[in-house]
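Every protein chain except one is present and positioned as in the full complex.
Take a look at chain A:
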Amino acid sequence: MTDTPTPNSISPPRQGFSLRPANALNREGWVTAALFLPPALLLFTLFVVLPMGEAAYFSLFKWNGFGTPEDYRGLYNYERLISRDIFKTALWNNMLVILVSVFIQLPIACGLAIILADKIPGGNIFRLLFFLPYVLAEIVAGLIWRFVYDGDTGFIAKFTEWFDLPAFYILAEQDYAMYAILAVIVWKYFGFHMMLFIAGLQAIDRDLYRAARVDGASAWQVLRFVTLPLLKSTMKLSIFFAVLGSLQLFDIIMPMTLGGPSDSTQTMVTYLYNHGFIRAKLGFGSAIGTVLFIICVVFAVVYQKGFFRDAE
(Lines give C-alpha, C1' and ligand atoms only; values in the text may rest on other atoms or scores of the structure.)
Protein backbone atom coordinates (compact mmCIF):
# COMPACT_ATOMS: atom_id res chain seq x y z
CA MET A 1 0.00 0.00 0.00
CA THR A 2 2.80 2.38 0.77
CA ASP A 3 5.14 1.70 -2.12
CA THR A 4 5.57 5.42 -2.78
CA PRO A 5 5.94 7.69 0.21
CA THR A 6 3.46 10.55 0.07
CA PRO A 7 4.55 13.99 1.18
CA ASN A 8 2.19 13.43 4.05
CA SER A 9 4.00 10.43 5.44
CA ILE A 10 7.46 11.95 5.20
CA SER A 11 6.65 15.41 6.54
CA PRO A 12 7.75 15.48 10.18
CA PRO A 13 4.87 15.68 12.62
CA ARG A 14 4.73 19.11 14.10
CA GLN A 15 3.61 19.57 17.63
CA GLY A 16 0.39 21.37 18.26
CA PHE A 17 -1.12 20.36 14.95
CA SER A 18 -3.86 17.83 14.72
CA LEU A 19 -1.80 15.55 12.56
CA ARG A 20 -3.39 12.20 12.67
CA PRO A 21 -1.22 9.08 12.69
CA ALA A 22 -0.95 7.13 9.47
CA ASN A 23 -3.22 4.35 10.60
CA ALA A 24 -5.99 6.82 11.34
CA LEU A 25 -5.62 8.11 7.79
CA ASN A 26 -5.73 4.57 6.52
CA ARG A 27 -8.86 3.95 8.47
CA GLU A 28 -10.37 7.09 7.03
CA GLY A 29 -9.34 5.90 3.58
CA TRP A 30 -11.27 2.72 4.14
CA VAL A 31 -14.30 4.65 5.31
CA THR A 32 -14.13 6.89 2.26
CA ALA A 33 -13.80 3.91 -0.06
CA ALA A 34 -16.67 2.18 1.71
CA LEU A 35 -18.84 5.25 1.24
CA PHE A 36 -17.79 6.31 -2.25
CA LEU A 37 -17.42 3.06 -4.15
CA PRO A 38 -20.68 1.15 -3.58
CA PRO A 39 -22.91 3.23 -5.88
CA ALA A 40 -20.67 2.65 -8.90
CA LEU A 41 -19.92 -0.96 -7.99
CA LEU A 42 -23.55 -1.83 -7.40
CA LEU A 43 -24.81 -0.24 -10.59
CA PHE A 44 -22.00 -1.75 -12.60
CA THR A 45 -22.36 -5.25 -11.18
CA LEU A 46 -26.10 -5.30 -11.52
CA PHE A 47 -26.42 -3.98 -15.06
CA VAL A 48 -23.13 -4.78 -16.76
CA VAL A 49 -21.36 -7.75 -15.20
CA LEU A 50 -24.28 -9.91 -14.11
CA PRO A 51 -26.12 -9.64 -17.45
CA MET A 52 -22.99 -10.68 -19.31
CA GLY A 53 -22.57 -13.69 -17.04
CA GLU A 54 -26.23 -14.51 -17.40
CA ALA A 55 -25.94 -14.39 -21.18
CA ALA A 56 -23.35 -17.15 -20.97
CA TYR A 57 -25.66 -19.12 -18.67
CA PHE A 58 -28.84 -18.59 -20.71
CA SER A 59 -27.02 -19.63 -23.87
CA LEU A 60 -26.94 -23.22 -22.58
CA PHE A 61 -30.74 -23.43 -22.55
CA LYS A 62 -33.62 -23.44 -24.96
CA TRP A 63 -35.73 -20.71 -23.44
CA ASN A 64 -38.50 -18.38 -24.58
CA GLY A 65 -37.95 -15.94 -21.72
CA PHE A 66 -40.87 -16.90 -19.51
CA GLY A 67 -40.24 -18.25 -16.02
CA THR A 68 -36.76 -19.61 -15.49
CA PRO A 69 -34.60 -21.45 -18.03
CA GLU A 70 -35.01 -25.20 -17.52
CA ASP A 71 -34.57 -26.93 -20.84
CA TYR A 72 -30.80 -27.48 -20.70
CA ARG A 73 -29.22 -28.10 -24.10
CA GLY A 74 -25.48 -27.76 -23.48
CA LEU A 75 -23.69 -26.26 -26.44
CA TYR A 76 -26.55 -26.96 -28.83
CA ASN A 77 -27.25 -23.24 -29.40
CA TYR A 78 -23.65 -22.66 -30.40
CA GLU A 79 -23.65 -25.60 -32.80
CA ARG A 80 -26.82 -24.30 -34.40
CA LEU A 81 -25.39 -20.78 -34.58
CA ILE A 82 -22.17 -21.81 -36.27
CA SER A 83 -23.99 -23.86 -38.87
CA ARG A 84 -26.23 -20.92 -39.87
CA ASP A 85 -25.52 -19.00 -43.06
CA ILE A 86 -26.91 -15.82 -41.51
CA PHE A 87 -24.28 -16.02 -38.80
CA LYS A 88 -21.57 -16.16 -41.44
CA THR A 89 -23.18 -13.29 -43.33
CA ALA A 90 -23.37 -11.23 -40.14
CA LEU A 91 -19.74 -11.91 -39.27
CA TRP A 92 -18.65 -11.14 -42.81
CA ASN A 93 -20.63 -7.88 -42.80
CA ASN A 94 -18.93 -6.83 -39.58
CA MET A 95 -15.63 -7.72 -41.21
CA LEU A 96 -16.55 -5.66 -44.30
CA VAL A 97 -17.19 -2.64 -42.11
CA ILE A 98 -13.75 -3.04 -40.59
CA LEU A 99 -12.09 -3.46 -43.98
CA VAL A 100 -13.83 -0.40 -45.40
CA SER A 101 -12.95 1.59 -42.29
CA VAL A 102 -9.28 0.67 -42.54
CA PHE A 103 -8.73 0.85 -46.29
CA ILE A 104 -11.14 3.61 -47.33
CA GLN A 105 -12.21 5.65 -44.33
CA LEU A 106 -8.83 5.85 -42.62
CA PRO A 107 -6.95 7.20 -45.68
CA ILE A 108 -9.73 9.74 -46.31
CA ALA A 109 -9.68 10.87 -42.68
CA CYS A 110 -5.90 11.02 -42.59
CA GLY A 111 -5.69 12.94 -45.87
CA LEU A 112 -8.26 15.52 -44.83
CA ALA A 113 -6.55 15.88 -41.46
CA ILE A 114 -3.24 16.63 -43.20
CA ILE A 115 -4.98 19.30 -45.29
CA LEU A 116 -6.79 20.81 -42.30
CA ALA A 117 -4.01 20.60 -39.72
CA ASP A 118 -2.32 23.48 -41.53
CA LYS A 119 -3.85 26.81 -40.88
CA ILE A 120 -5.77 27.59 -44.03
CA PRO A 121 -8.60 30.10 -44.36
CA GLY A 122 -11.92 28.50 -43.46
CA GLY A 123 -10.21 25.49 -41.93
CA ASN A 124 -12.24 25.57 -38.75
CA ILE A 125 -15.51 25.65 -40.68
CA PHE A 126 -14.49 22.59 -42.68
CA ARG A 127 -13.53 20.76 -39.49
CA LEU A 128 -16.93 21.47 -37.98
CA LEU A 129 -18.77 20.52 -41.16
CA PHE A 130 -16.93 17.22 -41.50
CA PHE A 131 -17.54 16.40 -37.87
CA LEU A 132 -21.24 17.19 -38.18
CA PRO A 133 -22.44 13.75 -39.38
CA TYR A 134 -20.79 12.20 -36.34
CA VAL A 135 -23.02 14.32 -34.11
CA LEU A 136 -26.23 13.09 -35.74
CA ALA A 137 -27.92 10.10 -34.15
CA GLU A 138 -27.29 6.94 -36.13
CA ILE A 139 -31.03 6.50 -36.49
CA VAL A 140 -31.25 9.90 -38.17
CA ALA A 141 -28.32 9.20 -40.47
CA GLY A 142 -30.00 5.93 -41.45
CA LEU A 143 -33.33 7.61 -42.15
CA ILE A 144 -31.80 10.44 -44.18
CA TRP A 145 -29.89 7.96 -46.28
CA ARG A 146 -32.87 5.71 -46.79
CA PHE A 147 -34.43 8.75 -48.39
CA VAL A 148 -31.29 9.44 -50.43
CA TYR A 149 -31.31 5.85 -51.67
CA ASP A 150 -35.05 5.72 -52.29
CA GLY A 151 -35.68 4.64 -55.87
CA ASP A 152 -38.83 6.78 -56.18
CA THR A 153 -38.03 10.14 -54.60
CA GLY A 154 -34.40 10.26 -53.55
CA PHE A 155 -31.09 11.12 -55.16
CA ILE A 156 -30.85 7.76 -56.87
CA ALA A 157 -34.31 8.23 -58.34
CA LYS A 158 -33.15 11.53 -59.86
CA PHE A 159 -30.03 9.97 -61.34
CA THR A 160 -31.88 7.06 -62.90
CA GLU A 161 -34.34 9.59 -64.31
CA TRP A 162 -31.58 11.77 -65.81
CA PHE A 163 -29.97 8.81 -67.50
CA ASP A 164 -33.28 7.22 -68.46
CA LEU A 165 -32.59 4.09 -66.45
CA PRO A 166 -35.23 1.94 -64.80
CA ALA A 167 -35.95 2.77 -61.17
CA PHE A 168 -33.32 1.25 -58.91
CA TYR A 169 -33.96 0.38 -55.28
CA ILE A 170 -30.50 -0.21 -53.95
CA LEU A 171 -31.56 -1.09 -50.41
CA ALA A 172 -33.81 -3.83 -51.77
CA GLU A 173 -30.98 -5.41 -53.74
CA GLN A 174 -29.41 -8.32 -51.90
CA ASP A 175 -26.08 -7.83 -53.62
CA TYR A 176 -25.75 -4.07 -53.14
CA ALA A 177 -27.60 -3.12 -49.97
CA MET A 178 -24.62 -3.74 -47.70
CA TYR A 179 -22.37 -1.55 -49.86
CA ALA A 180 -24.93 1.23 -49.66
CA ILE A 181 -24.81 0.94 -45.87
CA LEU A 182 -21.01 0.96 -45.88
CA ALA A 183 -21.07 4.28 -47.72
CA VAL A 184 -23.29 5.73 -45.00
CA ILE A 185 -20.92 4.49 -42.31
CA VAL A 186 -17.97 6.21 -43.97
CA TRP A 187 -20.09 9.36 -44.43
CA LYS A 188 -21.01 9.40 -40.77
CA TYR A 189 -17.70 8.47 -39.16
CA PHE A 190 -14.80 9.81 -41.26
CA GLY A 191 -15.08 13.19 -39.46
CA PHE A 192 -14.52 11.59 -36.09
CA HIS A 193 -11.43 9.78 -37.33
CA MET A 194 -10.26 12.98 -38.98
CA MET A 195 -10.39 14.70 -35.60
CA LEU A 196 -8.24 11.92 -34.13
CA PHE A 197 -5.68 12.47 -36.88
CA ILE A 198 -5.73 16.24 -36.42
CA ALA A 199 -4.97 15.72 -32.72
CA GLY A 200 -2.21 13.29 -33.69
CA LEU A 201 -0.70 15.73 -36.20
CA GLN A 202 -0.69 18.58 -33.73
CA ALA A 203 1.38 16.49 -31.36
CA ILE A 204 4.17 16.19 -33.95
CA ASP A 205 7.21 18.31 -33.32
CA ARG A 206 7.53 21.02 -36.00
CA ASP A 207 11.32 20.86 -35.84
CA LEU A 208 11.24 17.45 -37.48
CA TYR A 209 9.74 19.01 -40.61
CA ARG A 210 12.25 21.81 -40.68
CA ALA A 211 15.07 19.34 -40.24
CA ALA A 212 13.74 17.16 -43.03
CA ARG A 213 13.43 20.14 -45.38
CA VAL A 214 16.90 21.33 -44.55
CA ASP A 215 18.16 17.88 -45.43
CA GLY A 216 16.52 18.31 -48.81
CA ALA A 217 13.55 16.00 -48.45
CA SER A 218 10.73 16.52 -50.93
CA ALA A 219 7.17 17.10 -49.75
CA TRP A 220 6.37 13.51 -50.62
CA GLN A 221 9.36 12.23 -48.66
CA VAL A 222 8.38 14.29 -45.65
CA LEU A 223 4.92 12.77 -45.76
CA ARG A 224 6.21 9.25 -46.31
CA PHE A 225 9.12 9.25 -43.86
CA VAL A 226 8.13 11.77 -41.19
CA THR A 227 4.37 12.35 -40.98
CA LEU A 228 2.98 8.88 -41.60
CA PRO A 229 5.38 6.98 -39.30
CA LEU A 230 4.61 9.44 -36.52
CA LEU A 231 0.89 8.92 -37.02
CA LYS A 232 1.22 5.19 -36.46
CA SER A 233 -0.27 5.23 -32.97
CA THR A 234 -3.16 7.43 -34.16
CA MET A 235 -3.82 4.93 -36.94
CA LYS A 236 -3.90 2.10 -34.45
CA LEU A 237 -6.32 4.07 -32.33
CA SER A 238 -8.49 4.84 -35.34
CA ILE A 239 -8.59 1.14 -36.26
CA PHE A 240 -9.42 0.28 -32.66
CA PHE A 241 -12.45 2.56 -32.71
CA ALA A 242 -13.48 1.30 -36.15
CA VAL A 243 -13.48 -2.31 -34.96
CA LEU A 244 -15.42 -1.54 -31.78
CA GLY A 245 -17.91 0.49 -33.82
CA SER A 246 -18.32 -2.33 -36.30
CA LEU A 247 -18.96 -4.90 -33.58
CA GLN A 248 -21.86 -2.86 -32.20
CA LEU A 249 -23.33 -1.72 -35.52
CA PHE A 250 -27.11 -1.70 -35.16
CA ASP A 251 -28.77 1.72 -35.16
CA ILE A 252 -27.83 2.60 -38.74
CA ILE A 253 -29.01 -0.73 -40.13
CA MET A 254 -32.45 -0.67 -38.52
CA PRO A 255 -33.95 2.35 -40.30
CA MET A 256 -32.32 1.41 -43.59
CA THR A 257 -32.95 -2.31 -44.07
CA LEU A 258 -33.74 -3.97 -40.70
CA GLY A 259 -31.08 -6.50 -41.70
CA GLY A 260 -32.77 -7.45 -44.98
CA PRO A 261 -33.26 -8.06 -47.86
CA SER A 262 -33.03 -11.80 -47.16
CA ASP A 263 -30.73 -11.16 -44.19
CA SER A 264 -28.03 -9.80 -46.47
CA THR A 265 -27.29 -6.79 -44.24
CA GLN A 266 -27.44 -8.47 -40.83
CA THR A 267 -24.64 -7.69 -38.43
CA MET A 268 -23.96 -9.56 -35.22
CA VAL A 269 -26.16 -7.18 -33.23
CA THR A 270 -29.07 -6.99 -35.68
CA TYR A 271 -28.93 -10.79 -35.85
CA LEU A 272 -29.05 -10.94 -32.06
CA TYR A 273 -31.99 -8.56 -31.98
CA ASN A 274 -33.96 -9.99 -34.90
CA HIS A 275 -33.47 -13.65 -34.11
CA GLY A 276 -33.01 -13.58 -30.34
CA PHE A 277 -35.25 -10.80 -29.07
CA ILE A 278 -38.00 -10.49 -31.68
CA ARG A 279 -38.49 -14.25 -31.94
CA ALA A 280 -38.15 -14.67 -28.18
CA LYS A 281 -35.35 -17.24 -28.47
CA LEU A 282 -33.43 -16.07 -25.48
CA GLY A 283 -31.11 -19.06 -25.34
CA PHE A 284 -30.11 -18.79 -28.97
CA GLY A 285 -29.84 -14.99 -28.79
CA SER A 286 -27.68 -15.24 -25.69
CA ALA A 287 -25.35 -17.56 -27.59
CA ILE A 288 -24.95 -14.81 -30.22
CA GLY A 289 -24.33 -12.28 -27.45
CA THR A 290 -21.74 -14.50 -25.84
CA VAL A 291 -19.89 -15.06 -29.10
CA LEU A 292 -19.91 -11.33 -29.72
CA PHE A 293 -18.62 -10.73 -26.20
CA ILE A 294 -15.78 -13.19 -26.70
CA ILE A 295 -14.85 -11.54 -30.00
CA CYS A 296 -14.82 -8.10 -28.32
CA VAL A 297 -12.71 -9.19 -25.39
CA VAL A 298 -10.21 -11.20 -27.43
CA PHE A 299 -9.84 -8.31 -29.82
CA ALA A 300 -9.42 -5.70 -27.08
CA VAL A 301 -6.86 -7.76 -25.18
CA VAL A 302 -4.83 -8.84 -28.21
CA TYR A 303 -4.89 -5.36 -29.70
CA GLN A 304 -3.83 -3.61 -26.54
CA LYS A 305 -1.20 -6.15 -25.56
CA GLY A 306 0.27 -6.64 -29.00
CA PHE A 307 -0.31 -3.57 -31.07
CA PHE A 308 -0.28 -0.71 -28.62
CA ARG A 309 2.93 -1.92 -27.08
CA ASP A 310 4.90 -1.96 -30.29
CA ALA A 311 3.54 1.48 -31.05
CA GLU A 312 5.77 2.78 -28.31
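Keep in mind that, in the parts below, a contact is a pair of C-beta atoms (placed from the backbone, for glycine too) under 8 Å apart; a residue touches a chain by one contact, two chains touch by 3 or more; residues count from 1.
Rule of thumb we're sticking to: contacts and distances are computed from a predicted model.
Of the names listed as "Thiamine ABC transporter ATP-binding protein", "Sigma-70 family RNA polymerase sigma factor", "ATP-dependent DNA helicase RecQ" or "N-acetyl-alpha-D-glucosaminyl L-malate deacetylase 2", the one that matches the UniProt record for the absent chain is "Thiamine ABC transporter ATP-binding protein".
Across A:Trp30, A:Tyr72 or A:Phe225, the single residue that touches the chain missing here is A:Trp30.
Although one chain is not shown, part of chain A still touches it, namely residues 1-2, 6-8, 11, 17-20, 25-26, 28-30, 32-33, 35-37, 39-41, 43-44, 46-52, 54-55, 58, 65, 111-112, 114-120, 122-124, 126, 128-133, 135-140, 143-145, 147-148, 150, 152-155, 157-158, 187, 191-192, 195-196, 199, 201-202, 204, 206, 209-210, 213, 218-219, 222-223, 227, 233, 237, 240-241, 244, 247-248, 250-251, 254-255, 269, 272-273, 276-277, 282, 285-286, 289-290, 292-293, 296-297, 300-301, 308.
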